[in-house]
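Input: a single structure, listed below in structure tokens.
With one protein chain removed, the remaining protein chains of the complex are shown where they sit.
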Amino acid sequence: MPPAGELQQSSPSKDKPPTDAQSAEAAAAIAAAAADAEAAGLWTQIKAEARRDAEAEPALASYLYSTILSHSSLERSISFHLGNKLCSSTLLSTLLYDLFLNTFTSDPSLRNATVADLRAARVRDPACISFSHCLLNYKGFLAIQAHRISHKLWTQTRKPLALALHSRISEVFAVDIHPAAKIGKGILLDHATGVVIGETAVIGNNVSILHHVTLGGTGKACGDRHPKIGDGCLIGAGATILGNVKIGCGAKVGAGSVVLIDIPPRATAVGNPARLVGGKERPTIHDEECPGESMDHTSFISEWSDYII
Amino acid sequence: MPPAGELQQSSPSKDKPPTDAQSAEAAAAIAAAAADAEAAGLWTQIKAEARRDAEAEPALASYLYSTILSHSSLERSISFHLGNKLCSSTLLSTLLYDLFLNTFTSDPSLRNATVADLRAARVRDPACISFSHCLLNYKGFLAIQAHRISHKLWTQTRKPLALALHSRISEVFAVDIHPAAKIGKGILLDHATGVVIGETAVIGNNVSILHHVTLGGTGKACGDRHPKIGDGCLIGAGATILGNVKIGCGAKVGAGSVVLIDIPPRATAVGNPARLVGGKERPTIHDEECPGESMDHTSFISEWSDYII
Amino acid sequence: MPPAGELQQSSPSKDKPPTDAQSAEAAAAIAAAAADAEAAGLWTQIKAEARRDAEAEPALASYLYSTILSHSSLERSISFHLGNKLCSSTLLSTLLYDLFLNTFTSDPSLRNATVADLRAARVRDPACISFSHCLLNYKGFLAIQAHRISHKLWTQTRKPLALALHSRISEVFAVDIHPAAKIGKGILLDHATGVVIGETAVIGNNVSILHHVTLGGTGKACGDRHPKIGDGCLIGAGATILGNVKIGCGAKVGAGSVVLIDIPPRATAVGNPARLVGGKERPTIHDEECPGESMDHTSFISEWSDYII
Amino acid sequence: MPPAGELQQSSPSKDKPPTDAQSAEAAAAIAAAAADAEAAGLWTQIKAEARRDAEAEPALASYLYSTILSHSSLERSISFHLGNKLCSSTLLSTLLYDLFLNTFTSDPSLRNATVADLRAARVRDPACISFSHCLLNYKGFLAIQAHRISHKLWTQTRKPLALALHSRISEVFAVDIHPAAKIGKGILLDHATGVVIGETAVIGNNVSILHHVTLGGTGKACGDRHPKIGDGCLIGAGATILGNVKIGCGAKVGAGSVVLIDIPPRATAVGNPARLVGGKERPTIHDEECPGESMDHTSFISEWSDYII
Amino acid sequence: MPPAGELQQSSPSKDKPPTDAQSAEAAAAIAAAAADAEAAGLWTQIKAEARRDAEAEPALASYLYSTILSHSSLERSISFHLGNKLCSSTLLSTLLYDLFLNTFTSDPSLRNATVADLRAARVRDPACISFSHCLLNYKGFLAIQAHRISHKLWTQTRKPLALALHSRISEVFAVDIHPAAKIGKGILLDHATGVVIGETAVIGNNVSILHHVTLGGTGKACGDRHPKIGDGCLIGAGATILGNVKIGCGAKVGAGSVVLIDIPPRATAVGNPARLVGGKERPTIHDEECPGESMDHTSFISEWSDYII
Partner (left out) sequence: MPPAGELQQSSPSKDKPPTDAQSAEAAAAIAAAAADAEAAGLWTQIKAEARRDAEAEPALASYLYSTILSHSSLERSISFHLGNKLCSSTLLSTLLYDLFLNTFTSDPSLRNATVADLRAARVRDPACISFSHCLLNYKGFLAIQAHRISHKLWTQTRKPLALALHSRISEVFAVDIHPAAKIGKGILLDHATGVVIGETAVIGNNVSILHHVTLGGTGKACGDRHPKIGDGCLIGAGATILGNVKIGCGAKVGAGSVVLIDIPPRATAVGNPARLVGGKERPTIHDEECPGESMDHTSFISEWSDYII
């Protein structure tokens, strides 16, 4: 976990509501400045981590300099890294780098979401030993950053480009997120292989999704046909959620579950077919506000498992 | 969905049975000409789509010209595209391009199957906005086309080459189809990540298979040990079908099911372990002739799910 | 299956226990010499296979010469092959080749484990037609060899390099094994796509693991939180085993199972949630000493499945 | 030759001297605006040429879109094209693209010199059929543009980077220009192979230099030791000019000459060792103000040759 | 030197003139069949050489299989080899391979010229130890083959493509031959670095040209402005021939000469400026019919050199 000090330093200005005397513009400017400061602080820390690793491991130094230490900002570093990962012989890295950097520059909220995702991985995943480790090596993290760019292109009606990017993300990271899907901030795609998220899916903030999770559709009819995942949810490995169902804020879905019904906030669904812990009529409502952050994968399944067998 | 007109225009000659006066050769020639005409028409449409996209999106124009617009036929375009995707530093793109193009040229039925697969994706997947989108970006579609070539090589007893190709398909698309597996036409591998299809598996025509589906074997014994999937089946995401079992024509398998038994035609199996909807003795037989085309993923699971819990 | 003769030739010296008169060092030297001889014999056979294939298939000869026939040892061949597969524009093949070869050279046990894995694939997988086929084309085999190198680096406290390698293995092979995970010899990762093995997982010898298997953690707490798999286990496709549970030697886990409890040696767990065949109190103990080798994937599920429904 | 109209349109504002009432800043701003307008006009023409060629030649369309038609400015197009040409496995194209684009952006005079060089090639070389042809295909043109960037880096005391770039230019284009060399505008390096220009060389404006020309030093002593080439000179193929000698404005040097002495303005030197046409004491002064533009390579040699033999 | 037998075997049918009774078409067919037979024989020999080398040198076997032994014809081998050498990140190898192979197929005279060039290198260059050595390694040979394709494209009014190819040849081989230049058969470009051949140059059959040779123009005027080189000429290293001058059949030009005048057949020109050996009025006419084949580089210069000094 990162030193608490850094997290707290950036908190006050971020959270302080605007007074009457301040216009909304001023508040927005303050928030933007705070976000810039937070991103700058995080970038400084990432460079320090990379410098330490480069000194300790000469075999990796070239990699760390080219991906992190030669860049002047987090956006440039990610644009470079993603451009090199997603390029192909017919989609050149220079073209992608340019596209990614321009998109990041045109919309600062992308960068802010990146920062939130980095913090999410660092705090929630005990195997994440540094921010730079996540930035360079987590294919779930990289897939989401690339998705946000493809989503931005999609909303600008640059659909063929968004879909070409979508295709490369699916090939390179084995993560298939339709460019139209709406995804919040502070997302952790842990391990990430095999995640499929459909066109009309919506995911809130601070959600954690394990590998092999499907947020799938109902068939060949058009329209709103994919799940809506509330803030703070935790979706276990291999869970399959199909159709335009609502997974309430703070709900948990157990590993391997097949879910086709709404799940109330802070309820828990487990099994194939999924059943609500506590029963359909009076489901148990757990205490955790944000299981997506606490990441308890197993205790709830294990209780239920004992109960059933 | 493509304009109905195009589909109909090509139908008459394709479907008209040979009169007595016509020899079987003549009928075959007419069918071949009809297939050629259909492929040519589709190729014209794909080029028109690509030209429109290239004009609207200069950043993608180079990609569209190299993959589609510079080629004189569908076979050349796919051979080029697959050659560039499947090549590696030790298996050069020029070698693969040559191999693919020669194989397509030697057996026109491969091209006809490609045409049927393109139509399948366009009609069944609401997220598929154009034929060119499928051709360029659908890794399930690309994996099947490459598989058909590896299968052709396998039947020509060029097994080591077929297996090297198989390995590249599995690495690049995360789709693992043994070269010996027999696969029909009009197949949709939707999302496709993680699909595994074993050596003695057989899949009929007009089948739709979602991601993470396994058509697996029974163990280390040799022989016929993988599933047989009838025409028109729909296999949901994450379904695992093991052993030399028969999935009858028009059957449905629910997402996440584990199937080890035969499923009667137009029956539905759901759950882990899978049970037949309606019960083992008198399973419900649904009305849909071809669920692989209608693609209703969820209604049947949801009914069953309500029933069980 | 390879000719029995070869297997037997290498057995006597390997299995003969040291006499009193021999010091432990002498025994170790004899064992090392026997392992060297076995590896040399296997390498000779691999080259013979590759030479035969190169002669039969000119289109593949260049590939076979560059990956196998131009090398003087199994270690060099694998280092070359993995270096070319795992390299990227920022992690060059020459750097990886050098790193892999040095690691193999520094620790002969790595090479011995490779030999055991090759034999495991050849004996257990009926689709494996030759050792060279496994060496070149099995991404599960290649992922494990690369993992063993990353694990070695991890134990040498070269963690950032180990994690960079881990990341490339996950991207290229869709196999995600944390560098700290401890894995035995004679391992078969069949098909391999989507396998996830966490940081504190331990896997014994002669284990077979199918695709989409997860050996996952319990949440965000640090510490020992992943499964321990005993010798000779067989883990079916899509099985999810979560938490620091013990899967006893020779146990079987059915396809699609979700396991959160210990499984006794030679017992069988099936279903979501997983139940022990024979019941929690008196689970059935099967006869097979090493299901990981016999690879019976389905009979046990099918019995249980019949029983349940 | 390009339509005269375009050249004239941009002339007035460029050439009109500032009146008393205008400050120098205003004049500079007007000149900058004129240069911007000229570059924009040229870029429009280049895109029109590329579009025409892409339509006529589908096999080249991908190339033309990626190098020209997908870019929004001449600077971006050249940065992309040079980045792809000069990159290597250890100097990535994305890094070079970024470096080149930033350098162009930081100093508009680089772009103006590029414009002048494009016009020089188009007007002087009868084999140059379009501006886009020069931009894409003339290695002499490309080498000079890359040199200007390396020169800029050199003056910013980024010497190691300038020298690394120098090395790549020499390898890729076989044109070896030391980063410290000062080169004017409107330069044509025709054919360009084998040109060598040393550290303290200075070249004026509107100079034409053929292939295999050396502007070399005197030995291992440091200091000002390379030729100074005046405005408008023409240096024939294979000429070798050594030492800190002055080649006067408008002078001509014959093909294959070896020059170690100053040449007066508008004089002509020919032969090995070079002699002044007309004799050392009273060299003939020709009428051409700018042989670098008129490009008469041979008449003067041929006269002299007749005279000598 | 190759066994004389092979050369003689193919001679009779090639040289025998058609009798009255034979139509021109029949004669052409016979000549074509003879050329095919000669090419087939040469290709057989090249493959035998490559097979021998691959067996003796495993480190080179992969290279030899991919470039020669995996191909079914000389044209395919060269198209593959050139495609890989001339490709770039924006001009893909598959595109070039396809273009080259189609061009070879459309005009058999290209293949025949290739055969003649291979024989020329093998017979004239004592450092050429085999046909395969020339085919793979002689950049002069490769540059001419690529030029012939660009020339063919030029004559088909595919000028932008021809010029793009021209540019790549100049960058990769440092050989700059304008696509419009007409070049005969049996050409040897020895060493080849720095050769420049202008737009309206014409070169006859059986000519040998050393490195750094320029066949240059007269200036910026359009029109016929480059040298015409007769059959059998020998042009020494670094010779510069400028303007629309005629170098008569069988003439020799000494190394380092600068030639601006016509040279009579079988005469010799040497020096800077070049003078005719024997004097302008009565030049010495040597006995050699084809100095381009006998390749005597030096004796004539040395005599003249002694004479002059």
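As written, the chain order gives the labels A, B, C, D and E, with residue 1 at the start of each chain.
One rule holds in what follows: contacts are C-beta pairs under 8 Å (C-beta built on N, C-alpha and C of every residue); 3 or more make two chains touch, one makes a residue touch a chain.
Predicted model only: the values in this text are computed from it and were never measured.
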Touch with the omitted chain, as defined above, among E:76, E:111, E:124 or E:286: E:124
Candidate in contact with the missing chain, chosen from D:27, D:56, D:95 or D:285: D:95
Listed residues D:64, D:196 or D:251, member touching the removed chain: D:196
Residues of chain A in contact with the chain not shown: 54, 58-59, 61-63, 65-66, 69-70
Chain not shown, touching residues in chain B: 89-90, 92
In chain C, positions touching the absent partner: 62, 66, 70, 76, 80, 83-84, 90, 92-95, 97-98
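Note that in this section only the chains that are shown with their structure count from here on.
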Common touching chains of chain D and chain C: A, B, E
A-C compared against A-E, more contacting pairs: A-C
Reference chain A; chain at largest CA-centroid distance: E
Residues of chain B touching at least two other chains: 59, 62-63, 66, 70, 84, 90, 93, 95, 174, 193-194, 212, 238, 256, 272
